[in-house]
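What follows is a set of notes on a single structure, which appears directly below.
The complex appears here minus one protein chain, its other protein chains still in place.
Chain IDs A and B follow the sequence of writing; residue 1 opens each chain.
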Amino acid sequence: MTQDLSKQSNRLQEGGRIDRAKPLTFTYNGKQYKGFEGDTLASALLANGVDIVGRSFKYSRPRGIVAAGAEEPNAIMQIGSTEATQIPNVRATQQSLYAGLVASSTNGWPNVDMDLMGLVGKVGGKMMPPGFYYKTFMYPKSMWETYESYIRKAAGLGRAPKENDPDIYDKMNQHCDLLIVGAGPAGLAAALSAARAGARVIIADEQSEFGGSLLSSKETLNGKPAAEWVAEVVQELSGCADVLMLPNSQVNGYHDHNFLTIQQHCTDQFADRAPNGQIAQRLHRVRAKWVILATGAHERPLVYGNNDIPGCMVANAVSTYINRYGVVPGKDLVLMTSNDNAYRAALDWHDAGRRVVAIVDSRKNPKGTFVEAARERGISILVGSGVIEAHGNKRVTGVSIAPLNEAGDAVVGPIVKMAADTVATSGGWSPVIHLSCHTGARPVWNDDILGFTPGKTYQKQLTAGAINGAFSTAAALSEGFSAASDALSHLGLAKPERVLPEAEQIQESKAMALFHLPHTKPTSKAPKQFVDYQNDVTAAGIELACREGFESIEHVKRYTAMGFGTDQGKLGNINGMAIAAKILKQTIPQTGTTIFRPNYTPVTFGAIAGRDCGELFDPKRYTAMHAWHVERGAKFEDVGQWKRAWYYPKGNETMQEALNRECLATRESVGILDASTLGKIDIQGKDAREFLGRVYTNAWAKLPVGKCRYGLMCGEDGMVFDDGVTSCLAENHFLMTTTTGGAARVLSWLEIYHQTEWPELEVYFTSVTDHWSTMTISGPNSRKLLEKLTDYDVSKDNMAFMDWKSMTVAGVPARVFRISFTGELSFEINVQANYGMHVWKALFEQGEEFNLTPYGTETMHILRAEKGFIIAGQDTDGSVHPFDLGMSWAVSMQKPFSFIGKRGMQREDCVRENRKQLVGLKTIDPNVVLPEGAQGVFDPKAPIPMPMVGHVTSSYWSANLNRSVAMGFVKGGLDKMGQKVFYPLADGRVIEAEICSPVFLDPKGERQHV
Amino acid sequence: MFHIYCPHCCEYREEEEFHVAGQAHIARPLDPDACTDKEWGEFMYFRANPRGIHHELWVHGAGCRKYFNVTRDTQTYEIKEVYKVGEKPSVVADDVK
């Protein structure tokens, strides 16, 4: 197990931006290794000579590190030293190394070096052509779950932790004049110019350090190493109060109206767990007046035979590992290129003291600064040739090189084999246009740079540098400055002075359009030529898809799964499109490109959730008496966001026992309900009465001051959506109550009609839901209880049913409403909420002699069901009008104004025969409680599917009646009193019930009038 | 995530402060009782779904609670203008002009 920890066979003695004085120990696949501060996990693995970082998805082939940034398709790691801190889907190229980091490869089962799937893979590969899922695994459908678990296990896409993540994730809203994405030469030049002009700037970069490409090359600025200029800029920016610098931060989404999301890695770049109190990751939600995309470009690898053997890399990644991390990822290099730029990899390799076997250039006559530099070093250059195949198994051992024709699509001479352990390739650069695509811009092909650049945008967006194809440092700096100048002038800020460092002058000869190297065998027979490493999509696979008739690039993508991986095909997509274009005999712009969507790289669920989890997942609303309910041992029910007392079990009572006790106590003596959650709306103005008449179905013109009235509210379709009692406080002053869940909706309903339809009505609505604590005392002894707490005359003569009065209760000014939802003598006491608890407690002090019993929402439901009172939202569902509910008494068709719902409830379908109507349901066996939701039928012996006639909406055990009570809809039910309806249940029982009046108790309503 | 200028608060606010309330300028018939079922059905249920310029009613729910109109391009999501209830849009689709 133990290795020589100091041994980093590929580490250079000097150079790079790592700190050799700060060694760090980390674990990869159970083995310990050493790296240095400044390493990424990928650079540290390469330093230690780790070749294989995963197994491929379909064919289970060994895979190594290919790239050095976000585009890496293979080195996808599971990170975390404990179960709770597991993070899947981390690119080793983007994970900073820290002491104690524990990583494991996610592709490869049971392990990457000795893979059982390898055997299957070799056979299975033949069985897994493109369209594999569609063709094979969809049938038979019932087997899908089996297939899926097999595929998932084999594919090993990482796993979620089984324990709660202990870290804190956070979100922060940001606003700025200018958001600059990318801190390479273009981004830094832009940031500096904008900061000097006094703009509010955010500059974000996914890397741990600002500098971008400047950190990976040997270029100079002002004659000094480029990194020195970077350091100067960073220092100046950090002194600006209105500049926010975000390293380790991926701008992951670009949304409408310049809204962008940035995932900042705060501590997970240097620790497994965030130090106490610190934030692990923060999602910045940015609204930017202007955006500059300076996202750079990704180098394209070339597609050739066995181009996935570990040791095959992108040319620029080789330079990055050497220059930035002091790591040479091999000994003998073959560079395959179609352009000058990639020569730098060979120069860096050579200068690091290792052997460059050959540079293979597809062009006949390359010349330019880098080409000359290679010649000066005596590096062998094979022109007009291509690497058509790599050899090896777990590491490259050599390559086959062949002369190519002018177009680069045919082998025209004998093959030469050369030994090498590393193949670096470059087919040119693809601008990183992903963010520009997020808002719907279609990329545009540019023949000069052989890549797609950002298309027309409707956002306040500018682009600068390599994203536009301005690949040289000098051009990137200049474009960064220009973009900032444009943004500043749009923002109305003064243009800055043009102060840019002097970059080296580099001559480059024209690049050749080369994507896919030919082989001596046809593509379908040649060794696998990978286009998309993550999804094992090959050139042959794309050819097959095109031959099978998939001509749209979007269809090719879906059929082959190209670009479907977590890397979204950052490396492979352009090559894939070029191959499809060639087979379809059209140009790349004719073929088009697929569009990238958010997010640019995978985002953790933690960053998305932020602090909206646990106790803060959703607001919990409490009444002023909540602490009392808790102390009394109440069970709570969620009603909207409210926590309402559900029932109050005593001792070992079951729920039903508690409900029975609460129900009996209320009807026998007095119970109390915390009704504070009911919506309450203060309505004032001389047209208040008129307005009520328009929004309620019944009449309000003559309601006297001091009186309360029940009302139904309908939509324009005539269907009931809320109900409640509204009281006339004074001539032009009303208090409306709504259901708990409907409060906000009703207030919006009143406002929209007032603001858009009837602005001429003089009326104002103000929510007072939270202002009043409401406690309902109900039962024959409720008056006696109230009398103990007030001097006011609450006798029947002075305070009749549906009256309200101002009085003092327990020393607190109160508005008391004699309304009833239980059918009992009831008083609804409202006091300013800061005094709710005082009055509630006083009621209990005085209520002992009456066995004052608190009851919750469940008992409330039972008591009202015994009386046949509906609950809007339970006994209504948006498809029933007042007549369906048997509540024609609550509708006044004579009102002069055509109230909301009137026309709707007179539509043909609303007045037809045999609509479902709400009725009482009396089970033949009184001990059986119908399940709510059960569907009724008239003939239980009818063949299935039986004609259904309506469902049970409310059903309870009534302790007061010693039997079950229920309400439900029955077709034509109001005309079917006494008839039978049957409820066949899933468990085979058929419950028989008789249709009856929904009023089970006190049908004459005498109890509430005492 | 839209950035919406509230014509009452007179500044831009984030979409999460607002709610859309459907197509703008759907006036309630002045005499509903005189409407046929078809006319009433048109008023209640039938809405335009244009590609391009569209007028919508929004409410600044978390802010001033005022309703107002938005002219929006349903293709580009650009907001062309906002205007108060009772006002007419200045930007309209070509086929409406």
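General remarks:
Basically, a contact is a pair of C-beta atoms (placed from the backbone, for glycine too) under 8 Å apart; a residue touches a chain by one contact, two chains touch by 3 or more.
In this section, contacts and distances are computed from a predicted model.
One chain of the complex is hidden; its UniProt record names it "Sarcosine oxidase subunit gamma", one of "Thioredoxin family protein", "Heme exporter protein A", "Sarcosine oxidase subunit gamma" or "Autoinducer 2 import system permease protein LsrD". Among A:730, A:911 or A:985, the one in contact with the hidden chain is A:730.
The chain omitted from view is touched by exactly one of A:171, A:218 or A:980, namely A:171.
Residue-wise, the contact with the chain that is not shown comes from A:620, picked out of A:620, A:650, A:796 or A:989. For the chain missing from the display, the contacting residue among A:494, A:655, A:705 or A:942 is A:705, taking the whole complex into account.
When the missing chain is restored to the complex, the residue among A:604, A:756 or A:773 that touches it is A:773. The chain that is not drawn here is touched, among residues A:637, A:682 or A:994, by A:682. By the touch criterion stated above, the residues of subunit A touching the omitted chain are 168, 170-175, 200, 242, 277-279, 285, 287, 611-612, 615-616, 618-624, 626-627, 642, 677, 682, 684-686, 704-706, 729-733, 762, 764, 766-773, 791-792, 805-808, 811-813, 815, 831-838.
In the full complex, subunit B touches the omitted chain through residues 8-11, 13-14, 16-17, 62-66.
Following the convention adopted for this analysis, only the chains that are shown with their structure count from here on.
Subunit B has its Cα centroid 28 Å from the Cα centroid of subunit A.
Partner subunit B is touched in their complex by these residues of subunit A: 173, 255-259, 285, 287, 440, 458, 716-717, 748, 751-752, 755-757, 759, 898, 902-904, 907-908. The touching residues of subunit B, when paired with subunit A in their complex, are 1-3, 14, 21, 27-28, 31-33, 35, 37, 40-41, 43-44, 57, 59, 61, 65-67, 76-79, 85-86.
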